[in-house]
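Right after this comes subunit A.
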Amino acid sequence: MLEEIYIAGFGGQGALSTGQLLAYAGLMEGKYVSYVPFYGVEKRGGVANCGVVVSDRPVSSPIVTEPTVLVVMNNPSLEKFEHAVIPGGLILINSSLVEGKVGRMDLKVMDIPANEQAEALGNSQVANNVILGALVELTGVVAIETVAEALKKVLPEHHHKLIPVNRLALERGAALAGEWRQARES
Partner candidate 1 sequence: MRKVFSRPESLRDVPFHYCPGCTHGVIHRLVAEVIDELGVRDIAVGVGPVGCSVFTYEYFDCDMFQGSHGRAPAVATGIKRVLPDRVVFTYQGDGDLAAIGTGEIVHAAARGEKFTVIFVNNAIYAMTGGQMAPTTLLGQVTKTTPYGRDKEINGFPVKICEMLAPLDGSAYLARVAVHNPKNIINAKKAIKKAFQVQLDGLGFALVEVLSACPTNWGLDPASAMRWLAENMIPYYPLGEYKTPGRTL
Partner candidate 2 sequence: MSRVLMKGNEAIGEGAVQAGCRYFFGYPITPQSELTHYLAKRLPEVGGLYMQAESEVASINMVYGAAGAGARVMTSSSGPGISLMQEGISYLAGAELPCVIVNMMRGGPGLGNIAPSQSDYFQATRGGGHGDYRTITLAPNSVQEIIDMMKKAFDLADKYRNPVILMADGVMGQMMEPVDLDDEAPAPEVVSKTWAADGMKGRGHKNIINSLYVVPEELERHNRELGRKYAEIEAREVMLEEYRLDGAEVALVAFGTTSRVCRAVVERARSRGIPAGLIRPIALWPFPYDFIAAVAAGVKCFLVVEMNMGQMVEDVQMAVKGLVPVHFYGRCGGMVPAAGDVLKEVETIWRGGGEQK
């Protein structure tokens, strides 16, 4: 198993913390992981992307340039990184924020209105975990259960009260992904 995941957005959207959460979950399952962030020069609101590798073998290169999974949180990132995904790869798009469509036909593309879904759960800040839930469901890279456990490590103590709603978000994303897969297969 080798998943090379690239998460792209603006600063403040949580791309980096989502990547770290995924890496932590991989670590907790005893897998080999790496996480490398890339950002622009702005302290706030600039480019904030990260590459996460989860593998059952030692990670050769932590630099993700040909992702197996791309998570897109803004319009420019879709244009910039669509071409980089490996043939047959997966793109997860937060369609609450991204208007563009994927032109390539050799990819699996799932649109997730993550912000609406998060608001329906009562907390707009858990949008990323809706996407992460879908990612985990579709790739099997780690178990949802482990991601929920990892939240305890990644979230500061005073935010631990938010773990239940984050967990709901992960489960919601996984459920949506399950429906999407079924729809594709039928």
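If you want to know what made the cut, all candidates are chains of the complex that A comes from, given by their letters.
Brief remarks on what is shown
By definition in this document, a contact is a pair of C-beta atoms (placed from the backbone, for glycine too) under 8 Å apart; a residue touches a chain by one contact, two chains touch by 3 or more; residues count from 1.
These numbers were taken from a predicted model, which means no experiment stands behind them.
One candidate among 1 or 2 touches subunit A in this complex; it is 2, while the rest do not.
Chain contact summary for the complex, subunit A toward candidate 2: residues 20, 23-24, 27, 32-37, 41, 59-63, 65-66.
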